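Just below is one structure, and these are the notes that go with it.
Note that one protein chain is taken out, while the other chains of the complex remain in position.
Here is chain A:
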Amino acid sequence: MQSLTDTKLTIYGEQFTSRMLIGSALYPSPEVMQAAIATSGAEIVTVSLRRQQTKQAGDDFWTLIKEMGLRVLPNTAGCHSVKEAVTLAQMCREVFATDWIKLELIGDEYNLQPDPIALLEATEILLKDGFKVLPYCTDDLVLCQRLDALGCEVLMPWGAPIGTGKGLLNPYNLQTIRTRLPHQTLIVDAGLGLPSHACQALELGYDAVLLNSAVAGAGCPITMAKAFEASTVAGRLSYLAKAMPQKEVASPSTPTLGMPFWHAN
């Protein structure tokens, strides 16, 4: 019997078993946050730094994050300009002692849609400054190609706007990015609401998903974290197994040859 071997998720040379990255915001309490993240099996946790959370001021919360023993991926949530994002990335590097940065640069306040032009500019600055940039971007192929050309080793196109829970709004675009950038580590970031959305992203061949509200905002975050873990495993296995091709006409799974004539019609 043929057995399928999988590679690990690779982010700037580091390897991970879990294919879910999880956020640390909006949980009912830090205790629930820790339990949900632990249940999710995620090995990478994203954290957002605000200006009031300097090393000292935010220490209590960072301690809660550090207690989990996971790889921390700081993000620049809430930044609207290149300068703001670069400054915050530098603060993050100091506070979290990591050169990883999830670069989030908002172009539209209401949709929280990434600003693709500012994103390219900030990515270039941060890569030159030695950062390992994980850009949060829209599902635009050309933008992803440009980010790829700048030297990003991970791209994170959105499934839908942050916090909407609408799932993959444009699977065609996401599929195109996957097909055209086969060497890239691709992570669907934002917009997931259901485990089936995560499963779909993995089925498309995305390497991982990044989510926060879908778990933190669930009625029971801990149970939902478990559901997402199962769905990412299912989606990845499905991708590896290569799904059957879709057909336009029915093809019976039980041959009709030999069926008694009185069963016909």
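Just so it is clear, contacts are C-beta pairs under 8 Å (C-beta built on N, C-alpha and C of every residue); 3 or more make two chains touch, one makes a residue touch a chain; residues count from 1.
What we mean here is this: contacts and distances are computed from a predicted model.
*Asks:* I notice the complex is incomplete. Of the names "ABC transporter permease", "Na(+)/H(+) antiporter subunit C", "Spermidine/putrescine import ATP-binding protein PotA" or "D-amino-acid oxidase", which is the UniProt protein name for the chain that's not shown?
*Replies:* Listed in its UniProt record, the absent chain's protein name reads "D-amino-acid oxidase".
*Asks:* Of A:G58, A:G107 or A:G205, which residue touches the hidden chain?
*Replies:* If we include the chain that is not displayed, A:G58 is the one touching it.
*Asks:* Across the whole complex, list the residues on chain A that are touched by the chain not included here.
*Replies:* Its contact residues with the unshown chain are 26, 28-32, 34, 50-54, 56-61, 64, 110, 163-164, 217, 219.
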